[in-house]
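A selection of the complex's chains, in situ.
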Amino acid sequence: MLDPFIHEIRVTWGDCDPARIAYTARLPWFALDAINAWWEAHLGGDGWYQLELDRNIGTPFVHLSMDFRAPVTPRHRLMCEVWPSRLGETSITFSMLARQDGTVCFEGTFTCVFVIADQFKSQRPPADLREIIAPLVRSV
Amino acid sequence: MLDPFIHEIRVTWGDCDPARIAYTARLPWFALDAINAWWEAHLGGDGWYQLELDRNIGTPFVHLSMDFRAPVTPRHRLMCEVWPSRLGETSITFSMLARQDGTVCFEGTFTCVFVIADQFKSQRPPADLREIIAPLVRSV
Amino acid sequence: MLDPFIHEIRVTWGDCDPARIAYTARLPWFALDAINAWWEAHLGGDGWYQLELDRNIGTPFVHLSMDFRAPVTPRHRLMCEVWPSRLGETSITFSMLARQDGTVCFEGTFTCVFVIADQFKSQRPPADLREIIAPLVRSV
């Protein structure tokens, strides 16, 4: 059993709307921050920026789906659990459970494709990435 | 046949990431801007802000799902077609097709529930809202 | 006397914080949107994106200063008047007055330098830009 990867987000005043909860459009932003942090944690500090600029690998999103279960507020840190739930030939799907103080606030799935960054052309992920990702894939 | 409602978005430099296309997390933001604009267009200028503050009606999101078909850039305006695709007892689903220069860039569905804003408690939409929305519902 | 250039911004629910006014950090964002729109209006549709990608001209900011006079809300469109207030050898300063319903909400000055984009090295603006900008410079 692997330790879950959890990315902590400091939700602030500026993330909230007049209903005094985080604005819905901030939540996909938080989710993407958590996915980028997953890459950084598993690639020795390299996130999307380094993958694109240093290795010419892009991972654009083709799909995202999110269910919002409870409001997100600045009262607690937002703990985003992220894991790869499917690794295809040229794609990767991440799943996410985001909690505050133990309560699930949202969950989601996010699918990206691997591309040659400067050609925006689909490719298989390099072997070293596949070797890092494959053992971490779990469906739930 | 009704005229489609289309909200125009000016995509700029600041919306783009180092891949020189709009950052994925900006796209749900654009989508929500378009849904808010739909309310403004159909409620005589009132969007979420006025619904919440003046009428104590909130419409928090419970679900969103988006498919990204083509990159969004500042080369063209982003034309977001929005329509209500389902009106439930206490919920409303919007569908969206966003195009640039005739090409579909993304599509999505977004479900909100009607709440008494200051209680964050589910309610049926008031009759006047239902009368405005109901004739505009179409499944595709 | 020249017609002022005014960029209109649709302030929404998502721009507002729990105090029910636009979050302070959104206002520099709006200001930059207005400056980019100034370029688009005066360069035949080209903003920062086209300047950088098509002409290898960057205009990074070296300074900004803003005074906030009145809250910004979604009750009115935000009308941002923008003009170049100084054109130096390698820099340009923009001034701004942003109003809602006739009331000044904020004012500011913003200084950018012209650079060769792919070298991030200071340069004089090309003659065609200088010719467009110079007649529009006014100190107040």
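The first chain written gets the first letter, and so on, giving A, B and C; residue counts start at 1 in each chain.
Criterion: contacts are C-beta pairs under 8 Å (C-beta built on N, C-alpha and C of every residue); 3 or more make two chains touch, one makes a residue touch a chain.
Here the structure is a predicted model, which is why all the values come from computation and not from measurement.
Every protein chain here is a copy of the same sequence, 3 of them drawn, and the whole complex in this file adds up to 4 copies.
By definition in this document, only the chains that are shown with their structure count from here on.
Between the CA-based centres of chain A and chain B the separation comes to 24 Å, rounded to the whole angstrom. Centre-to-centre separation of chain A and chain C, using mean CA positions: 33 Å.
Our note on geometry: chain B versus chain C, Cα centroid distance of 28 Å, whole angstroms.
Multi-chain contact residues, meaning those touching two or more other chains, occur in chain C at positions 13-14, 16, 20.
Against chain C, in their complex, chain A makes its touches with residues 13-14, 16-18, 20, 23-25.
The part of chain C that touches chain B in the complex is made up of residues 10, 12-14, 16, 20, 29, 32-33, 36-37, 47-50, 52-53, 73-75. Remark: chain B residues 18-19, 21, 24-25, 28-29, 31-32, 49, 52-53, 58, 60-68, 71, 117, 120 touch chain A in the complex.
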